[in-house]
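Note that this complex is displayed minus one protein chain, with the remaining chains in position.
For reference, chains read A, B, C and D in written order, and residue numbers begin at 1 within each chain.
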Amino acid sequence: MAFVEQLISNLLYGAILGSVYGLATMGLSLIFGVLRIVNVGHGAFIMVGAFIAYWMFILYGIPPLISLFLAIAVGMAIGLAIYMLVVKRLVDAPELASLLAMFAIGIFIEEFAKQIWGADYVGYSWEIGGVSMLFTEVPFTKLLAFASSIVIAAVVYVWFRKTKIGKAVRAVVEDREGATTCGIDVSRIYALSFSLGIGLTVLSGVLVTLFTPVGINVYMGGEYTLKAFVIAVLGGLASPWGAFYAGFIFGLIENGSYTLLGLIPGVEPFGLTRFLSSVVLMLVLLVKPTGLLGGE
Amino acid sequence: MLNVKDLQSGYGEMQVLWDIDLEVKEKSITVILGPNGAGKSTTLKTIFGTLKPWNGRIEYIGQDITFLPPHKKVELGMTLVPEGRHLFSNMTVKDNLYMGAYLKRAEERFEDSLELVYSLFPRLKERESQKAGTLSGGEQQMLAIARALMTSPNLILMDEPSQGLAPKLVKEVFETILKLKDEGLTILLVEQNVFASLEISDYAYILHEGKIAFGGTVDEVKESEEVKRAYLGV
Amino acid sequence: EQQPTTPSGEGKVETLYFGAPISLSGKFAEEGKASLEGMKIAAKWINDHGGIKVGDVTYNIEIKAYDDESKKENVQSLIERLATVDNVKFILAPYSSGLTLAAAPIAEKYQVLLNSHGGASDYIFEQGYYYVVQTLSPASRYQTGFLDMVKAKDPDAKRLALVYEDGEFSRAVHEAAREYAKQLGFEIVYEKTYPAGATDLSPILNELKAANPDVLIGGGHFADGQLLAKQLAELKIDLKAISILVAPTFTSFYEALGNKAEGIAGPAQWEVGVKYSPEAAEKLGIEWYGPTQEEFLSAYKEAMGEEPPYQAAEAAAAVLSYAKAIEKAQSLDPAKVREAMNDLEFMSIYGVWKIDPETGKQIGHEMVIIQWQNGEKKIVWPESAANAEPCYPMPTWDEKEGGATCGS
Amino acid sequence: MLLKLEEVTKRFGGLVAVNSVSLEIDEGEKVGIVGPNGSGKTTLYNVISGVYAPDGGRIFFEGKEITNLPAHERTKLGIARTFQVPRPFGSATVRENVAIGAMFGRANAGVDEALEMADRYLEMVGIYELREKEAKLLTPLEKKLMELARALAMKPKLLLLDELLAGMNPQDINRILDLINKVKEEENIATIAMVEHLMHAITKFAERVVVMHQGSKLIEGPTMEVLNHPKVVEVYLGEKLKIG
Partner (left out) sequence: MRNYTPLVTLLLIYAVMIAIGQGIQGMWQPIMLVIFYIAVGQALNIFLGMTGYVNFGYVALLGVGAYGMAVALGYYTDLGLIPALTLGFILAILLAFIVSMVVGGIALRLRGAYFAIATIGVNEGIKYLILGGKIWGGSSGIVLSGILRKAYGAETMRFLSTVFADAGLIVVAILSGVITMYILNSRLGYGLIALREDEDAAKVMGINVRRYKQIAFVISCILAGLIGATAWTLKLTYVFPQDVFAINYTVEAIVIVMLGGAGTLLGPVVGGLIYALLKYYLTIAFPGMQLLILAPLLIIVILLFPEGVVGYLAKAARGTRFEKFVR
């Protein structure tokens, strides 16, 4: 019946959307986890990624999947520069001082981008067809976004958990002074984590364009910042893959609950799905105050 | 092995150390004694590089290391067991030890170091997969020493390693330090436990209000009633 | 301040400032930029054509603009600055209904005129502000022309669906359109909104597909409008006609969607290629004022390097209306100028300008409907302004995938 | 009887940190608590002061059951403690730190009164001249002294000291012990329990000693008797005490 069919196709789209939400949050979590910096300028970096995808496609016809590599490289370079110029000097300052700095940096990037790219909405169209599955049509571009999100998240997970440098990052998080006595160059770990976090964020901006190819605009990031924050908490904040996992759940809730909320008369079900995700967030935190995958 | 000349340092605007001269001989135990607040910890922190020296020169195995960052010093075989332990609280005991062997040089000797550490502190082996933050105070102190050993150092700076340990363990820690010396390590120790540390040390410095008030062999300290009365309160 | 400039033989020449708190940053930056340029072109045209004559003084117009960052707090302090420090009596309202509404109480307080060229919502003019007038067509009229057009082309198209952004502007547009559609005999088979900033509309579109509509109207702003079109294509929801707010009027809409944009229509306040001209004015028996379409187009292109969007034209029209009204009132007193506006009627590049004396709401101007045909944005409605026939029904998504366009 | 524990147990996961410990402390006593590292001394303090809820057993203070009372209410009843690793309120001044103790402890002083009390207790422990310094800038020792002043300012009936003397030199240790004895008399803090590994301090201070071992109470009794008990020597001291 139609109800079930719609529910299933909504969940399918929710999962795809969620994977990109998740990826768009990982960088935020990484930076918070290691440096305790709340990157309120998050969205600006997503915007940079979106523009990279756009220009690569328009100027050279390079498909977004290839641009991912460029995006992470550019992102890491920007991240490193910001770290060296600003963040490094605020490592020992009160936590919120860096929030202010990231706020200013976010504004700066947006305004700078506006000077060179203008405030217009732009977009591109990468058409590679689609497939009919589970009662609905899904374009290949979205499936690719889905698959690459998962691959990237997995790579980050392995890097973090299994490599020595990944473990060093954790050690620095735990105790900076202790890490120095082990011979870990704390400043390098910070620089690396910060630039990787920005790199991942810029990269996720590329994948975002597979969803809203024409929504590319210098101010497009705000929406994602907000969502990423919520997802980050749901996932346990300091844990990048927790963020990924939570993004997934978030996408499912947002899209999945639509069909059910539509049964209530006299309301706007799509708006209520957002309300519901906030409620779910609060409930999760009530039961498990450190988020779904948070430590103790 | 370690040669410190005219070292000055402090926090913010406040100078704590004034022209510190000291020397640590290879394969010896050198202890720095002195009242609280004299600047003992500050000396160790400045030598290790957690604090930037204001002035002076630090030489280690013939190299000028005055302004090297700490991790470079670890690479050269120096490490610090800091006051307050600074363990990775949410990581397991094993992972803490693993992090100790972070540098390539140490990683190559991981197995040997681990064996040494577990033989010195069998209790750590029992608690291998417990999170460091939940260890008792004494266990944490053992882990801090053990982690330092994992860097396979030549010179260990230790800031009050016996603090907070049960009497039986205090004895063990001092014995361990002696054993480490036998293993060929050099130790620069800061201690409050005057008697026990003089027992095991070869050389002693007495720090008073940020200046070296006395330096010499342990026997010299023991013989000088004046030093003992004036600076050690015994 | 009004400083004397080159005094000439017959009378003094002075500079008259029109104030403009406009968005050069923030979410309305693009629209703001275009509006400002439109104002400047109009001002220049007026100055080049003898300025405004009041008594024996000739006034040259200059636009005094500040960036409001698309934020309501800034609008208020900037209006005050314009009214007091800069002594401006005539203000071109900020872009968007919300900001215009924020400006209104302050303008009213200082009794300066506020001319809305980017605030479409009807309710601004239902609040009883005397000093606030409107140049563009109100929100309630955005989608009505499209419905007229469908009715005219295909009386059998009955099943109408509405899918739009849950914001005050798009809601005002579509609630008015819904009532109008009912009068025309449409059957509303589906109506849902989505929240601003949605990245995936599939939950709604899956339902929409099941409702099996003939015609769809919807949208809100740019990003969601293109998303709506994009996802309609992805989910292969075929309709006979689609009209989306705002988004289709931008060239980047076609650049991004390619021939998927074929046949998609949308309302516009104005469009390059409209036929408002001195001749058309003459036919209607009203006065023409301001640059011709060609003059306006080339001036804008020269300054900005691209074709003007409708925001430029509506802002230009607002400037022209001030000039006209001041000349008519023969006074710089805002109250007198406002009174003169009551029975002012003229045509410009933007179309007819005439307000309801009571509310200040625009009643002379008409929306046009544009449609993407064969890669070009054509004006298809009203017939008097059209430069192409509507493409109806629009090609299906499968046909478009095969390369079909509205021309072929 | 001031404090009474009845078969109190505290577990962390599989680990039983405090295992069915029963303990009584009478008013006016000076009790030493010793035991190997990890034997549960600090955990016992945490359970008494309300930082952790026990997993089993009951706790009474002045005859009233406090097992489920939140920490801050226990403080009001007159239980105060210091921390093994000092926990100053870092960005507040030393004086404010101590005043906070006076305000919220059993003393329940008003702001002005608390600040005056702070000065007095800082003078008493000997760090009066540091009173305008931010607490985080103190050395570990100074922090400990500040914690002592803070605990004293609370005017507790029961004072729990956790390795207060660790890291102090012999001179300071003697000074602080004298101070504690003096305060006990003058300030009417009748009852003090002291966790310490320094035997010369324990023997000098405590009348009675409780020995913990692997979460359980191993033995308790008069100080010298207990410390010379072979089992205590075996698990804790390593060799017989030389002092006393």
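Methods note: contacts are C-beta pairs under 8 Å (C-beta built on N, C-alpha and C of every residue); 3 or more make two chains touch, one makes a residue touch a chain.
This one's a predicted model, so the numbers in the text were calculated from it and none came from an experiment.
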Displayed chains in contact with the omitted chain are A, C, D
Which listed residue (A:15, A:62, A:107 or A:144) would be found touching the missing chain in the intact complex? A:107
Which residue among C:196, C:210, C:280 or C:340 touches the omitted chain? C:196
Counting contacts across the full complex, list the positions on chain D that touch the omitted chain. 49-51, 70-73, 75-76, 81, 83, 87-92, 96, 99-101, 103-106, 110-112, 114-115, 132, 150, 154
Could you list which residues of chain A touch the chain missing from the display? 32, 36, 38, 40, 86, 89-90, 92-94, 96-97, 99-101, 103-105, 107-108, 110-112, 115, 222, 225-226, 229-230, 232-233, 237, 261, 266-275, 277-279, 281-282, 285-286, 289-291, 294
Name, in rising order, the residues on chain C that touch the hidden chain in the full complex. 24-25, 29, 65-67, 69, 72-74, 76-81, 83-86, 98, 101-102, 104-106, 108-109, 123, 126-129, 166-168, 171-172, 193, 195-196
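By our rule, only the chains that are shown with their structure count from here on.
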Looking at mean CA positions, which chain is nearest the middle of everything shown? A
Could you grab the centroid distance between chain A and chain D? Build each centroid from C-alpha atoms only and quote it in angstrom. 48
Counting in whole Å, what is the centre-to-centre distance of chain C and chain D, each centre being its mean C-alpha position? 76
Indicate which of the five shapes (line, ring, star, complete, other) describes how the chains touch one another. line
Could you pull out which chain B residues touch chain A in their complex? 48-50, 69-71, 74-75, 79-82, 85-91, 95, 98-103, 106-107, 147-148, 150-151
In the complex, the residues of chain C that touch chain A are 25-27, 29-30, 33, 166, 192-195, 197-200, 202-204, 206-207, 210, 222-224, 226-227, 230, 234-236, 247, 250, 252-253, 255-258, 260
Using the touch definition from the top, list the residues of chain B that touch chain D in their complex. 11, 35-37, 41, 83-84, 123, 130, 134-139, 141, 160, 163-172, 192, 194, 232-234
